[in-house]
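Moving on to chain A:
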Amino acid sequence: MSDALLQVRNLRKSFGGLTAVDDVSLEVRRGEVVGLLGDNGAGKSTLIKCVSGVYQPDAGEIVFDGATMTFTTPMDARRHGIETIYQDLALANNLDVGANIFLGREVKKRWLGGLVHTLDDRRMAQQSRVTLDSLQIRFPTLTQPIETLSGGQRQAVAIARAVYWDAKLMIMDEPTNNLGVPEQHKVLELIRTLRDRGVPVVLITHVLPDAFAVTDRVVVMHRGRKVAEKVTAQTNTEELVQYMVGARDDDVAA
Partner candidate 1 sequence: MTVRGSIVAPAGAHGPGEGSSLKRLALFLSRMWAWLFLAVMVLFFVVAVPLSTGGSVNFLTIRNSQNILVAIVPVLLLGLGQTFVLIAAGIDLSVGWVMSLASVLSALALRDAFNSGAPLPVAVLAGLAAALAGAGVVGFLNGWIIAKLKVPAFIVTLGSSFIVRGVAYLMSENSTVIGLPAGLGAYGNDALIYYISGPGGGVYFLHRPEVGGELLRRMEIILPYPVLATAFVLALIMFLLHKTQFGRHTYAIGGSMDASVRSGIPVDRHVIKVYMLSAATAGVAGFLSTLRFTAGSAVIGDSLLLSSIAAVIIGGVSMFGGAGTVIGTVIGALIIAVLTTGLVMLNVDAFWQFIVVGTVVIVAVLIDQSRDLIIGRQRRGAAQ
Partner candidate 2 sequence: MRKTTLAALAAGVAIALASQPTLAADKLKIGFLPGVVDPFYQVMQLGVEKAAKDLGAEVVTQVPPTWGVEAQTPLLDAMVARGDLNYIIIAPVDKDQMVGPLKTAADHGIKIITVDTYLGDGDYVKGPVKFPLSYIGSDNIEGGRIAARGLAKAIGGKGSVYINSTNPNVSSVEGRAVGFKEVMAKEFPDIKVIGPDFNLDDPNKAAQQTAAVLSREPNLAGVFGTNVFSAQGAGTAVVNAGLGGHVQVVAYDATQLAIELMDKGVVSLVLAQKPFDMGYLAVAFAASDAAGVTSLPPRVETGFAIIDKDNVKDPAIARFIYKVK
């Protein structure tokens, strides 16, 4: 199991009377893209939020990079290298690209023997450009507030932010939502780039073409349970749809 970066074992999470995640286990290995599929309300988001520290699971365990983890806050999970990009991106629209990439972790210059700190804008702009270049993201200017950028460009900024902070595992929730077709391609390309750089990606989506375009394996959830786990190349749309609507169930709880 040394290849598995993330292992989720028998995770359970309920809210009041509703069991959102019911005894789910899965595994993410280095260098792969895992698709997490399911219709609305299947429990994908809840599962992910347990892994990224937003929720604490009621039962089960999370093993990351060989060690059992309990994440009490999202920052906890990020510190260990799990970066999550939610649908709303969590970007500050009024700040520019560099400011967003470094949000919360700004680079500072010290003066007067450490008494006074100022923002080292130049260093941050420099680093931003390096990161963006490495992901082959091209922006015409880095100094516009990002609200003037397109949806796909903003996704790219969110990804660049995660990459800069040395994400070991990237979780993306419906990244191609609300994007035009060329931008969707761009985002999928970025996901492949990440995988090639050794950062595995968990891709939550209910858009099957995306799953087929970029994932290595898929896990399907339905009503809180894991109902299928397939190698992408060995399955097809009709089959996955059947799993997603609950017409088929492999009952693969470990």
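Behind the choice of candidates: all candidates are chains of the complex that A comes from, given by their letters.
Methods note: a contact is a pair of C-beta atoms (placed from the backbone, for glycine too) under 8 Å apart; a residue touches a chain by one contact, two chains touch by 3 or more; residues count from 1.
Please read all numbers here as calculations on a predicted model, not as lab measurements.
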Just to confirm the interface: in this complex, chain A touches which of 1 or 2? 1
Within their complex, chain A touches candidate 1 through residues 74-75, 78, 86, 88-96, 98-100, 103-106, 108, 117-119, 121, 124-125, 140-141, 143-145, 147-152, 180, 182-183
